[in-house]
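Removed from the display is one protein chain of the complex; every other protein chain stays in position.
== chain A ==
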Amino acid sequence: MSDPLHVVVLVKQVPDTYSERRLREEDWTLDRDATDPVIDEIDTRGVEAGLQLVEEHGGEVTVLTMGPERATEALRKALAMGAARAVHVQDDRLAGACALQTSVALAAALRTLAPDLVITGNESTDGRTGSLPSMLAERLGVPQITSAKALRLDAATRSLSAERVHDSGVTEVTATLPAVVSVNEKTNEPRYPNFKGIMSAKKKPVSVLGLDDLEVDPARFGTGATSTTVLAGAPRPARAAGETLTDDGQGNSVATVVEHLVAGRLL
């Protein structure tokens, strides 16, 4: 390839899945203050995939995120891993954005970056709709390979090939750059940032873009223009306290377990 490869990796800050997550009772949206934010684990695999490709073919990784100011932490982690620069789409009008609004803003930001390849996680652990990669591919008018592993790039033909893991097997696929790729938990093992990486990350450029910097229709944004609305929500009813027994070491508890299963028509 004559030009160096430009890979943009999307990262997202999410509530730590190891802590309790809550919805706000006023509007049933995620209470982001109630949990510890971390970079979505899957996104570190996206960064790793991007870094591996530019290490092999030459080029640079840019990381892109959308979120409030503190989402910068997710960008710094990616920069410490080895990304060259970061772009942060940050605008108060994006608070509470739905997936469709998010895809409009991110697609507009991606157009300004003109990448050869966009890499995302296959689904974020908080939203879990898994729809953003394909929404972006549609808006950018490019092919997508989701849940990809064994990514290989033929730089001469700009042809990307991968194994795509889906619910009923594995498909070998190819697509021509530019393209959108999403990675899953089996794609790779992300590297840990070393001390040098962490220090140099502090000096790497992070540019902030607001909606006014993007070619978008501002009327599409704001909580009044979301494409979905939650009408009502309810926390899971507490489970009735069950019975706990202590086995005598000889399996005397088994009869009681079987009785329960029979009573519940499970046997």
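As a working rule, a residue touches a chain if its C-beta (ideal position, glycine included) is under 8 Å from a C-beta of that chain, and two chains touch if they have at least 3 such contacts; residues count from 1.
Basically, contacts and distances are computed from a predicted model.
Student: Can you pick, from "ABC transporter permease", "Carbon-phosphorus lyase complex subunit PhnI", "Electron transfer flavoprotein subunit alpha/FixB family protein" or "ATP-binding cassette domain-containing protein", the UniProt protein name of the chain not displayed?
Tutor: Going by UniProt, the chain not displayed is called "Electron transfer flavoprotein subunit alpha/FixB family protein".
Student: Just checking the interface: what residues of chain A touch the absent partner chain?
Tutor: Touch set of chain A with respect to the missing chain: 17-23, 28, 41-42, 98-100, 103, 122-123, 125, 128-135, 137-139, 141-147, 161, 164-176, 179, 185-186, 225-236, 239-240, 242-251, 253-258, 260-262, 264, 266-267.
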